[in-house]
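One structure is given here, and the rest of the page talks about it.
Only a part of the assembly is drawn; its chains keep their places, and the rest are absent.
As written, the chains take the letters A and B, and residue 1 is the first residue of each chain.
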Amino acid sequence: MVDVQSMKDERRIPIQKVGVKGVRYPIILKDKRAHIQHTMPRFLNMLQKLCQELKAETAYSDLHFPYFIEKKAPVSGQVSTMSYDCSYEAKVSGKAHSFVVGVKVPVQTVCPCSKAISAYGAHNQRGLVTLKVALGPFFWIEDLVAMVEESASSDLYTLLKREDEKYVTERAYERPRFVEDLVREVYLRVEELGKFPSFSVEAENFESIHNHSAYAYVEKK
Amino acid sequence: MVDVQSMKDERRIPIQKVGVKGVRYPIILKDKRAHIQHTMPRFLNMLQKLCQELKAETAYSDLHFPYFIEKKAPVSGQVSTMSYDCSYEAKVSGKAHSFVVGVKVPVQTVCPCSKAISAYGAHNQRGLVTLKVALGPFFWIEDLVAMVEESASSDLYTLLKREDEKYVTERAYERPRFVEDLVREVYLRVEELGKFPSFSVEAENFESIHNHSAYAYVEKK
């Protein structure tokens, strides 16, 4: 059979990216201790082979997956499971490579302005923080999630008893955060760690008094 | 040319629904005074003709569109525009027909439990209420939206000055609503109007202390 796809293209326009998109595959990630430091080298190897076989300059891979973490409610200790959308974005060009890990962490933010000007109450809402870090040395997804959750007015839970709800409500009211505060707090924690050559923090607040979002973005290159 | 689609099907299985989906078309709806009572009969006529031409028992149409309403901020009077996702679901079978109008209204809800048990603050969030009413006599989309917005802890705005934000925050704190309260409040207002033979109210709260939603549904048949 003829192989049309291997024929030479006479238009001589180099294409930056070509491949497939939207493939879904079952992958089992092992526990906190094991996986990123095993997964990363395997990914990069796979991309290196791809480059060689296809005679490409650069190979890209962008993998998205839900990651589940067990969490205790702050007062009752009740255990439940939270789900976080994560990603691995890998790139190999000859001997150079990059590997970016992303976590999307839902949080609660209480509005500092609303608290300061109101006799009682303060509007608050769910927000979504996207932290992306370039590897770098060994670390755990759990630690990235924790840095974001500590930066918010409060973190979220799948299961809360009433004593937990009281604690979470009061603690959040004591820790108001604009969306700008939120990305700065995460920035500070990640920079303090000193582990990642570059990273970015993006926050989107699904405002409870508006039908649009508040948004902030900060990066270290 | 042969007309394969008009050939007789030997399998003799009557199909309940067949047609197209996902067509997008520019439509200009006129102002509050004019449109539903003009649009509805035209829609039903169109479906009646479809039934006759295709010799179908029943014709269906499901139209979704954004609807824009100008709104004043509660204290400053600042005017801005809110967008609401609306729908017309029409059905014609011989001489019988139904026409259901849907509005999706984003609102704010303050949690009554969180308020009652906490020394200060109360978690609150954006929620989305879907009200569907079967026509019925003449009415305006603006009135459906207003009934939902009055039922919530607070309605939402595209633009708020600080004096508005103070007002909205305090008012919402004074009017806590579970998702069950919300659908009941809407139910009461719609029933009191006495205009609609049947209707349904659905509310989803994008909880600010959880990463999932609270949900309630009530209908009158």
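The definition used in the following text is that a contact is a pair of C-beta atoms (placed from the backbone, for glycine too) under 8 Å apart; a residue touches a chain by one contact, two chains touch by 3 or more.
Quick caveat: nothing in here was measured; it's all calculated off a predicted structure.
Novice: May I ask how many copies the whole complex comprises, since the file places only 2 of them?
Specialist: 4
Definition applied: only the chains that are shown with their structure count from here on.
Novice: So if I superpose chain A on chain B by CA, what angle comes out, to the nearest 5°?
Specialist: Angle of the fitting rotation, chain A to chain B: 180 degrees.
Novice: Based only on mean CA positions, could you tell me how far chain A sits from chain B in angstrom?
Specialist: Computed value for the inter-centroid distance: 34 Å.
Novice: Please name which positions on chain A make contact with chain B in the complex.
Specialist: Within the complex, chain A touches chain B at residues 82-83, 106, 108, 110, 113-114, 117-126, 154, 156-158, 160, 162, 165-166, 168-170, 172-173, 206-212.
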